[in-house]
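Right after this comes chain A.
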Amino acid sequence: MRTDINKISEQSPHEELTEGLKIFAGGTSKLFNTGEWRTNTPVFDKEKCKQCLLCAPVCPDGAIPVKDSRREDFDYDHCKGCGICVKACPFSAITMVEGQQPHAL
Partner candidate 1 sequence: MQGNGIEIRWHGRGGQGAKTAALLLADVCFKTGAYVQGFPEYGPERMGAPITAFNRISKDEIRVHSNIYTPDLVVVVDESLLTSVDVTSGLKEEGAIIVNTPKSADEIRPLLKGYTGRVYTVDARKISVEALGKYFPNSPMLAAAVAVSKVMERDEFISEMQASYEHKFAKKPEVIEGNMKALNMTFDALTEGAGL
Partner candidate 2 sequence: MAKKDRMSGNEAVAYAIKQINPDVMPAFPITPSTEIPQMVSTYIANGEIDTEFIPVESEHSSMSATIGAEAAGARSLTATSSCGLALMWEELLLAASNRMPVVLALVNRTLSGPININCDHSDAMGARDTGWIQIYAESNQEAYDNFIQAYPIAEDPRVHLPVMICQDGFITSHAVMNIELLEDKEVKDFVGTYRPEEYLLNPGNPMAVGPYSVSNYAMEARRNQELALEASKDVIIEVAKKYKELSGRGFELFEEYRTEDADYIMLIMGSAAGTAKQAVDDLRAQGKKVGVLKLRVFRPFPAEEIAKALKNCKAAAIMDRTESYNGHGGPLASEVQAGLYREKIMIETICYTYGLAGRDFTVDHVYEIFGELEDCAENGTKYEQHRYIGLR
């Protein structure tokens, strides 16, 4: 039986957990809003960005969506605010701001 990850929580009794805690589904991490953990937030400056795409592959959480060879704005549902992308950007197109929200927006 495939797993509906939405029906399992930290309150589930043992009978409702999967065998061996295996997850019979794919891409379930999308449902886990790790952006909620963020204390500092990267902000993306479209004007400075040259679309070199050095930032996207270094993001540990896949929170920099790329479409048609161009990066889009951050996926703030999953960005944990680690700041690795800031270090990777040669054009200072990403800056960190304090707090969970990108105030610049």
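The working rule: contacts are C-beta pairs under 8 Å (C-beta built on N, C-alpha and C of every residue); 3 or more make two chains touch, one makes a residue touch a chain; residues count from 1.
The candidates were selected such that all candidates are chains of the complex that A comes from, given by their letters.
Only a predicted model underlies this, so the values are computations on that prediction, with no experimental measurement involved.
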Which touches chain A in this complex, 1 or 2?
-> 2
Complex contact set, residues of chain A against candidate 2 | 2, 10, 12-15, 17, 19-28
